[in-house]
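Selected chains only, in their assembly positions.
Lettered A, B, C and D in written order, each chain numbered from 1.
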């Protein structure tokens, strides 16, 4: 039975993990997302559902624990924030290469380096282009509310197992730390051992005598086989791009100017839309839900229809804006606005940027 | 018999009222003030200044290093 | 109706939980709410503040720089947030420990001596509930019954016996709020 | 005997103790009563007393002492979480005549940084490591550290550390003492005047070792309170520390002049 609660984004993520039937969480504390493991430890999911929660010695250990458990067919996740996510890049590349399903969250803070612990969206490139090595992609979901922090855990696991791919919930300090009401989805039971063996024949759960052994690896010393493997990965990414794009259009029907934004910036931009409309400016919001796959097709399609410009609004020096540019292929004006380094822009600033960079510019 | 007298000066605005100095004093000189400083902390002061022997114990354990100690041989 | 509020003071005053109870109360009457704390090392014994929005509509940005109302509980917060109150908006504060009182002429200003009242009630922990009561007197954004339901929701079961005490504190606040400056 | 007034005593010529110049004037960012401040100060006193101010480069970790560079009035680097021993190695290797030290918490040194700690200590880098063990991650809000005691509560062991599922506490200091690359290993505390004096002596010995080119790491653990993380008053936390931390982390020298005691 679903349940209405007031929760922090980080807590909702944690609670949703239990409800989504996760088998394990491995993590290492870091602001602004330590509530995830704190909530889990306080909730004793080992008593509630049998879910394992382990505080690892480091982010690297955590992501490799995820690798092991995921390779054994379990629903597992980790979470961290920017510097910790950078440390996980090798592990994520391995998970992508070995085609393991898993979920992880980055509650982004301002960088680079140790930076600040305040919200930021400057890990977009790392998330969508691959911060690790090699040609791999991951599905990136960008929640803009506490509700989505919960729902995307369930959806993220579904996608992860559907495509055997790492799924990243790219959040930020605002969404992680804020409280909102959240309608928690009904608990989904954890799979039984037998169900796992049946559903995931690739998983290393101990080979039945006389059957083929299962191997989880990202290695192939034969370049031809490695190329084939890469082709397979690319085909999967193509399929995902065709099928799994998600976005939300707000006040776009008659809009002449479009804010493109995700996560907390999308909420701010939504208020900027209101302010703009109040001033008679026909603004709309293209809210990205999946950052990979990027809704390039829809965006390109829109730009034929009377749109005079796109303003990419992100708390970074300009990262997502590149994907907007690539999507519209020069057929419309595209500019970037965003504050960064831990500063969250205001709706007023966003509107002003629209007026200056797009309308007036 | 040589007698010593000491005195401490607490940097009131930097004192955090943690009380760590209090048990460190062999002669129970220090107490926290009823008043608070700008940060809202009850700060340390010499409640019994006569008793101070200038041993520096309080200053040595003060985490914030806000105590200066003086001593004279009488 | 949309109320955009900041509550600011220092750690230990119950700033965050006051905001949480208010937000829960909003939920109880089917409103949209958001609660956004400032976080970080400055919280450690230092300042703590939270912005709360209660609204009939979907809330866009939870981050505020301008507020309909401000509840201010120490001098540092006064210095930081007085200027952020929207012209015509409301500032409520506890004068205890305040050395520089608000100076704005274009806002409504109220006082509640919550620290003193809580001490008089024999429990400094209900300080924040006294403040909440005062605030609700000025800005009845949520009904009292919903505040009680909100309290129930936000307190763990084992603390429910404290709800009457909290209710008393809220009432104490309701009764003791003083208008310092009312526009019009 | 003539009455003597405070004014008579409080005169420059009667000064017996004041904060070292090698501490800046900034207000320490630590919680009231936190041992970090004392540990900072005596480290700086030692550097001043040994006349090493101009030769010393300190390395701050990630942890509550991340801002050590705001307070220590010498050249400093801030290292990534756990990597201070590697950063110090980098500095010392290119400036072998300088004095290099790290100042690290238990999460930093004994969780994420275990590899860097073990290998710097095993290689025998000629550096000083000052290790503040408060049994918790102070900075991030009191999570369990590798050093958290069995049964001890923290925000990630809210019902107490369950050794069965969360693992054993790690005695990092005893471990590095086993390595051939450590020259001096000791465990101290800074919660009483006597302990502060002993600890300062230990720190002095550590820096002297480095100055004199004694082979290997000089490693000084300081068992300290994290009253915020432990959710106690500073005074209570020091008592709790004596009663609970010291039995598990006994104070005293473990290795001196390269010899295990």
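Keep in mind that, in the parts below, contacts are C-beta pairs under 8 Å (C-beta built on N, C-alpha and C of every residue); 3 or more make two chains touch, one makes a residue touch a chain.
The model shown is predicted, which means the values in this text are computed figures rather than measured ones.
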Original post:
How many times does each labelled chain turn up in the complete complex?
Top reply: A x2, B x2, C x2, D x2
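We take it that only the chains that are shown with their structure count from here on.
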Subject >> Whole-Å gap separating subunit B and subunit C, where each centre is the average of the chain's CA atoms >> reply: 39
Original post:
Mind pulling the subunit A residues that touch 2 or more other chains?
Top reply: 31
Subject >> Complex contacts: residues of subunit B adjacent to subunit C >> reply: 36, 40
**OP:** Under the touch definition given earlier, write down the residues of subunit C that touch subunit A in their complex.
**Re:** 20, 23-24, 27, 32-37, 39-41, 59-63, 65, 153-154
**OP:** Within their complex, state which residues of subunit D touch subunit A.
**Re:** 62, 66, 78, 80-82, 111-112, 114, 137, 140-141, 143-144, 146, 155-159, 165-166
